[in-house]
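The complex appears here without one of its protein chains, the remainder shown in place.
Presenting chain A:
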């Protein structure tokens, strides 16, 4: 490898090092520290002036205490499991809503499609936080949804949606829908219409053709969309804390509380490290499936 090539490759690695690995090791280091009433709120802290002996002393004070604590306190286990459950269900719900969306856009006349795609990503033009706040206005007991349902006479009492898991699901589906729609649309848009006709020609009904051709060929987009929704949802903090109830257990919310309410940075860091380890699995799977797709399309 020539020097210039090495240099070229070095640049992204340097970015990765600076923006990901260094902060990650800092977090790991904090996770191995102990809680202390000081600034910063943990001990030991790294002190270069103490020299080699100071460094050895520093290392000897690091331990796995926080991880042991997390393993023993079943609150954290439950939170991880409940996050996982919410993320899986929310991803499936988003898929259920997103697929017809993407399909409808792909079926629209070609001159309409760019505008429809633009509409899908339009919400990104306002702040995420504001959009979630807006949902409070819609979902609360006096919100638009309940007012509307009561006006139509479908219900007589307002439905308690806000501060429940249902509100969290609605929030996630709403906020992450574009991440599901866009990759699915991208695969459906490329789909050659004559494939469906070929399937019908060979004996499929319209529905069978849709099932055996469209769904099959949309798979890569579906997989990409699911990962793009699942990965950020697992650590989602804003939606469960604004829309969820006291009993909505999500790891992002616990993280926030440990950091800012309890000021227990070491435990919070340990939670963050575990979250990251959990996320590595789907991320690696995602990369693998993307890789396979690229090879197929070569």
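In this text, a residue touches a chain if its C-beta (ideal position, glycine included) is under 8 Å from a C-beta of that chain, and two chains touch if they have at least 3 such contacts; residues count from 1.
In this section, contacts and distances are computed from a predicted model.
As stated in its UniProt record, the chain not included in the shown complex is "Spermidine/putrescine import ATP-binding protein PotA", which appears among "ABC-type lipoprotein export system, ATPase component", "Carbon-monoxide dehydrogenase small subunit", "Oxidoreductase" or "Spermidine/putrescine import ATP-binding protein PotA".
The residue touching the chain not shown here, chosen from A:116, A:132, A:195 or A:278, is A:195. Among A:36, A:138 or A:204, only A:204 touches the chain that is left out of the view. Although one chain is not displayed, its contacts with chain A can still be listed: residues 192, 194-195, 197-206, 208, 212-213, 216-217, 219, 296-298.
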